[in-house]
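What you see is the complex with one protein chain gone and the rest in place.
Up next is subunit A:
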Amino acid sequence: MSVLVYTESEQGKFKKTAFEVASYAKAVATQLGTTVTAVAINANDASALGNYGVDKVLNVSNSQLDAFNAKTYADVLKQAAEKENAKVVIVSSSADSKYLAPLLAVGLNAGFASNVVDVPSSTSPFTVKRTAFTNKAFSMTTIDTDVKLVAVSNNAFGLVESSGNASAEDFSPTLPESGVTVQSVDKATDKVTIADAEIVVSGGRGLKGPENWGMIEELAEVLGAATACSKPVSDLGWRPHSEHVGQTGKPVAANLYIAIGISGAIQHLAGINASKVKVVINTDAEAPFFKAADYGVVGDAFEVVPQLIEKLKAFKAQQ
């Protein structure tokens, strides 16, 4: 009986979240007095997982799995969980993991808790803390089934290095018909995505138009951050919907969220409340975002942001 964790990779390379869920799995395995088995699909160097507490890696290598497919991937994980007799299965909160998780829950007849932000407060009953009401509250949730499925919120647990060696084993599951075929993917491969980002720089209507986004992108580049926007900005077509954060957009659980020219509507705040540190730059000192922020600058974004970029460049140069 081990804890099973799905460690996502892209073009053979593990995502940062793979190491985060591995770290989380290690903590759960320690609580349960057991080991961690990771499932790595078409990953180049699975031994890296040993640095984050993984004891064994099931290496799945199959060109049919090059493109993500929720049903097929869920079935691979189901077969791995059954092989390992896993009682706890852990995935990340990426779009792909959240896509496959409910299918996996049905396959394993596992109770499923998503958006989990901490290790179990108890393993019997198995109780986890998760966000609810779009980050306006936390719910202590028990999972009552024999097999438990947990999706960990991004950046909630962080990376915990450990000095272990992961043994490797080839695993060749049976692949079912998928029923859904990817025709095309439209993705900027050189940009940090909101889901993976530790820092997000977000712009609102205060930027006055899409032509002014250059400084948002430059600030994001200096910080190694993802760019995002408020709902009115995506509704106006200044930025793509995939950058819209908020209740009906993407949730952001970054370590640092910088909001520029965003007043802070309740729906926007609900989407970013899981972020740890919030900085707001706005001309309006009465903007509701200042009540939710940790640090604020009352000032004109067109004057503040270019200066901040220069200050950060100087800071980075000194590091």
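FYI, a contact is a pair of C-beta atoms (placed from the backbone, for glycine too) under 8 Å apart; a residue touches a chain by one contact, two chains touch by 3 or more; residues count from 1.
Basically, contacts and distances are computed from a predicted model.
> Looking at UniProt, which of "siroheme decarboxylase", "Indolepyruvate ferredoxin oxidoreductase", "Electron transfer flavoprotein subunit beta" or "Putative glyoxalase superfamily protein PhnB" names the chain we cannot see?
"Electron transfer flavoprotein subunit beta"
> Which one touches the absent chain: A:21, A:110 or A:152?
Among A:21, A:110 or A:152, only A:110 touches the chain that is not shown.
> So which of A:3, A:207 or A:223 would be touching the chain we can't see?
Checking the options A:3, A:207 or A:223, the one contacting the hidden chain is A:223.
> Would you mind spotting which of A:34, A:62, A:212 or A:267 touches the chain that isn't drawn?
A:267
> In the full complex, which bits of subunit A touch the chain not displayed? Write them out.
70-71, 94-96, 98-103, 105-107, 110-115, 127, 131-145, 179-189, 191, 193-196, 198-199, 223, 235, 241-242, 244, 247-249, 255-256, 266-267, 270, 273, 276-277, 279-280, 290-300, 303-304, 307-308, 311-312, 315
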